[in-house]
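Have a look at the structure below before the remarks.
Only a single protein chain was left out; the remaining protein chains are all shown in position.
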Amino acid sequence: MTDHPLKPETKAKLEGISVATIATALYKRGLRNQAIQDVRPLSQKGRNMVGPAFTLRYMPAREDRNTLAEFRNPEHPQRVAIETCPEGHVLVMDSRKSAYAASAGDILITRLMMRGAAGIVTDGGFRDAMNIAKLDLPAYHHRPSSPTNLTTNEAIAINEPIGCGDAPVFPGDIVVGDDDSVIIIPAHLADEIADEAVEMTAYEDFAIEQVRNGASIIGLYPATREESLDKFAEWRKANNR
Amino acid sequence: MTDHPLKPETKAKLEGISVATIATALYKRGLRNQAIQDVRPLSQKGRNMVGPAFTLRYMPAREDRNTLAEFRNPEHPQRVAIETCPEGHVLVMDSRKSAYAASAGDILITRLMMRGAAGIVTDGGFRDAMNIAKLDLPAYHHRPSSPTNLTTNEAIAINEPIGCGDAPVFPGDIVVGDDDSVIIIPAHLADEIADEAVEMTAYEDFAIEQVRNGASIIGLYPATREESLDKFAEWRKANNR
Amino acid sequence: MTDHPLKPETKAKLEGISVATIATALYKRGLRNQAIQDVRPLSQKGRNMVGPAFTLRYMPAREDRNTLAEFRNPEHPQRVAIETCPEGHVLVMDSRKSAYAASAGDILITRLMMRGAAGIVTDGGFRDAMNIAKLDLPAYHHRPSSPTNLTTNEAIAINEPIGCGDAPVFPGDIVVGDDDSVIIIPAHLADEIADEAVEMTAYEDFAIEQVRNGASIIGLYPATREESLDKFAEWRKANNR
Amino acid sequence: MTDHPLKPETKAKLEGISVATIATALYKRGLRNQAIQDVRPLSQKGRNMVGPAFTLRYMPAREDRNTLAEFRNPEHPQRVAIETCPEGHVLVMDSRKSAYAASAGDILITRLMMRGAAGIVTDGGFRDAMNIAKLDLPAYHHRPSSPTNLTTNEAIAINEPIGCGDAPVFPGDIVVGDDDSVIIIPAHLADEIADEAVEMTAYEDFAIEQVRNGASIIGLYPATREESLDKFAEWRKANNR
Amino acid sequence: MTDHPLKPETKAKLEGISVATIATALYKRGLRNQAIQDVRPLSQKGRNMVGPAFTLRYMPAREDRNTLAEFRNPEHPQRVAIETCPEGHVLVMDSRKSAYAASAGDILITRLMMRGAAGIVTDGGFRDAMNIAKLDLPAYHHRPSSPTNLTTNEAIAINEPIGCGDAPVFPGDIVVGDDDSVIIIPAHLADEIADEAVEMTAYEDFAIEQVRNGASIIGLYPATREESLDKFAEWRKANNR
Partner (left out) sequence: MTDHPLKPETKAKLEGISVATIATALYKRGLRNQAIQDVRPLSQKGRNMVGPAFTLRYMPAREDRNTLAEFRNPEHPQRVAIETCPEGHVLVMDSRKSAYAASAGDILITRLMMRGAAGIVTDGGFRDAMNIAKLDLPAYHHRPSSPTNLTTNEAIAINEPIGCGDAPVFPGDIVVGDDDSVIIIPAHLADEIADEAVEMTAYEDFAIEQVRNGASIIGLYPATREESLDKFAEWRKANNR
């Protein structure tokens, strides 16, 4: 689905950098809308969620097509998405920014975890959110929502390009989530963004240390004073960064 | 795409009934969310828009994929949708309920009219709305929106099931628009809804005449008094309905 | 229901003044939230709607209580409201600021007109809006909405204090609507507001004439220059105001 | 007020099942809008809130009727609601989905707790939320809101049918809240919903155990494979469920 | 205030082109957010509003600073803005996208017209909108709003950079409004945008004529076929464009 599979070393780099830093690196390339708006982690994991996107698209539910009997259909796209999302991938759901009804619940998301997914994101809401929060799988939504997804959402298509929280998501794009939010890196940019963001993170870590030691941000952040770059070079050496 | 093409006699019936009456007929069948929410006609046409749905789906635009150069691509889905929407069909656009940028403009919609489409609907906005209002083609949107669609919308797929104004729209569903709003009739129900709505409309026309003559609505609307049905029978005879 | 019935002379005064002027007169008395927010006339009538409020309260619909059969109940509050709204009164509906489904349609509103009501207001939407616009009855809503009210609204109580468009409405309060919007005057203030607003309107008419003749607003509006008051006195005499 | 008082055994059952499961049981009966939208617990209690609804309706505040002196009136409906809410009941407030000003504060809610209420819910916000969170009383709101309720809310009526977070609430309906959200069970359905939901919960607990052991959800959830039901029967025996 | 006063010939050009075309010309230069979102003309004027921006900024009103007596102050920024807006300029108001209370009314706007302003725009609402609609001055707002501006808006600063409908507006920027909406051209780009947009408009007029004669948009719009450019050259000659 993508010519740009996620390299293990890129994944490792992306695990150590913040969504904010990635957002800035994308901004430099003219990409301003890659952050998924208004989703949050169900619980803080102390580590980043990183993986290629596998998508599920919901459309508004028509009542005659969305009775509970539909779930008995083994081809139901929501169920199929859970059972086919590749290992290491993040299941990203376009729930039309509505949390009126759920995007998924704890049984399905537990199954997703067992199958080795890297995480799950919806711009709607999860039911059984308190249970999902305890799983060893990063999950992001807008807010808890208890009604079954059938109430307003029909799962209609798997692995199409979608919108999620007003961000464009193409299958195979790299999804990164931290304790604040989630961002989408176009697949072909993942390596260079990871490299650049690692550099930026080193400088940011240096800068924050300087600031904690009393430095002004003028000339330091960004590094418009030569001296800042010199100090940074020393700091890198001293800190093996 | 559908096993239920729109019959000319069904179309003729649907041209004479209001979206409100269709909404009630669908409601009787448990379908409560078929009205496209918060769209309005660019101008009143004094006649209904009726035709099967042909759909276009927009997703959030990623800047590098949505430069003006994209329009030079003859395969651009927005352009292709305009050039392939079948005669008599209504082009329904899922613009994610955002009118920040346009869904289409007057040149494309003029082309759609020339190609014989029955109408166009978006849950976003059209640019050049004042020109579109003057075309001999029913058009419905949320509000005028001047920025090019590339600004926030990428046309991504043609004739998929979509949402439009929170209503589910499947290709081939029958779209009916009047001076108030737009509704989606599932294709397989079009004939029976049309028949029933014609009957309902006859009764409503009778009822409003009675009300104008001083009748109370109690017992008349709905017809819980025997007498109302008797009078209606006479009225039908007298009025050839 | 109120100790302050609307006097004919107060009604006559209120027919000639704008909602904006009334809003300012209420503002002077510390009442800042009496304008019904975000409703508009279905058509311009060239005259004010004026009458005491008769209210209907909607609550969210529960499906088992809101089948079409409910309308067969002669005690259905929506029907009863239409049939009992006193002559000269304005029926004000609390539709919870939702136009997802209709607050009423043309048959009921025609009946309301026939019964001599002074107008109708909802903070939701009317179905058959284009027909209602043609009636000789002022009607205000947020936007057209075709689904039957049963879809999301249950009529639950008649002539209770309600909210409408975030304004407080008590039965018997005086409702005034012009081509812009609608405002609620507490019943006990109607006479004094009418008197004061007539005076304000005279000055505003004078002021706008002065402005059209080239006057600056400084010193004129408000009348902080003695000269403005002198000129106004002359103008009143000359214009019989 | 209701012919369906909450039976102790029904209450006990409802304490052990999730709002999500109840939502699905209601969905089977055609009730799709019983979840109170967009409220959350002020703190997690590790147990369900369960009790019949006792309601308070707010309307928009008119300034002259909502001075601080109003609170001196022993008949003020907000105060009366706190002092008359029956033991074991949940006080549900219709705050018109606005958290601009508070629905109640910690002194009143402490009193409600002392009087033996089962909980409190508003679709607006509570002031002193951080103190309320520490009380031994489940409380749900949209967000903290510090201004006194008089600012925008006038308490107008006790124990009427109301809307709360777009859900219909009738006095005596059974309110259930868990760590995710709150749902309203029509009083006459409480027993059968409780029974059915207990069964569903048993199966869900079984299913999640299976999933944790590596089972696919296809055929298991829902139980479309005979084998799933057999295993479940064994599991029930083994687990005394 | 700007080094780029509006040249008469640029103004003349901008009077003949649509906001949509200008939006596309700005889009080519990377400016995607210059359209003022969700404002509309109070009445269609059949001509464009064009002029440099003169701005007024509103902040939330504090009650003790916003009594009616404030208007007696000749230095009140709203009044001063009306009396100092230079001839030919457009008064653009940042009303924080709130139409709860008015941004201005008919007396002030009549005065603005008399003083020779080119138009007025607010992202809130005007009171006396029906009178303003009849003035010979283009006016744009979100919706009519009757309460005096003091209710929620304090006029705080004149001719600062502001936001209006989410668009950035700097004093001296060129404001263009047509029957659809309003856009802001950065002052230093006005000449080149005008030139380019005139060219684009010529091609659009040609293209729409071709479409009306049966041409496909593929190859024509945009002009990817050589033949389209040849035909256009002929058309220009024939039509003196």
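Letters A, B, C, D and E mark the chains in the order given here, with residues in each chain numbered from 1 onward.
Quick note on the criterion: contacts are C-beta pairs under 8 Å (C-beta built on N, C-alpha and C of every residue); 3 or more make two chains touch, one makes a residue touch a chain.
Remember, predicted model here, so these are calculated numbers, not experimental data.
Chemist: Out of all the chains shown, which come into contact with the hidden one?
Modeler: A, D, E
Chemist: Write down which of D:G88, D:P147 or D:G219 is the residue touching the left-out chain.
Modeler: Checking each option in D:G88, D:P147 or D:G219, the one touching the absent chain turns out to be D:P147.
Chemist: Which one, D:S43, D:T110 or D:S216, makes contact with the chain that was left out?
Modeler: D:T110
Chemist: Please output the residues of chain A touching the missing chain, sorted low to high.
Modeler: Where chain A meets the chain not shown: residues 18-20, 22-24, 27-28, 32, 35, 37-38, 40, 44, 178-181, 183, 204, 207-208, 211-212, 214-219, 221-222, 224.
Chemist: Please give every residue of chain D in contact with the chain that is not shown.
Modeler: Counting over the whole complex, chain D touches the hidden chain at residues 68, 71-72, 74, 79, 82-83, 99-100, 102, 105-108, 110-111, 114, 127-130, 143-148, 150-151.
Chemist: What does the interface between chain E and the hidden chain look like in terms of residue numbers?
Modeler: So the residues of chain E touching the unseen chain are 29-34, 59-65, 96, 152, 154, 156-157, 160-163, 166-168, 186.
In this text, only the chains that are shown with their structure count from here on.
Chemist: Go through the assembly and pull out the chains touching chain A as well as chain B.
Modeler: Intersection of chain A and chain B contact lists gives nothing.
Chemist: What is the size of the turn, to the nearest 5°, that moves the C-alpha atoms of chain A onto the matching ones in chain E?
Modeler: The rotation relating chain A to chain E comes to 180 degrees.
Chemist: Give, as an integer number of Å, the spacing between the C-alpha centres of chain C and chain B.
Modeler: Here the centre of chain C sits 32 Å away from the centre of chain B.
Chemist: Quick one: which residues in chain D touch 2 or more of the other chains?
Modeler: 32 - these are the residues of chain D that touch more than one other chain.
Chemist: Per the touch rule above, enumerate the chain pairs that touch, sorted by label.
Modeler: So, checking each combination of chains, I get A-B, A-D, B-C, B-E, C-D, C-E as the touching pairs.
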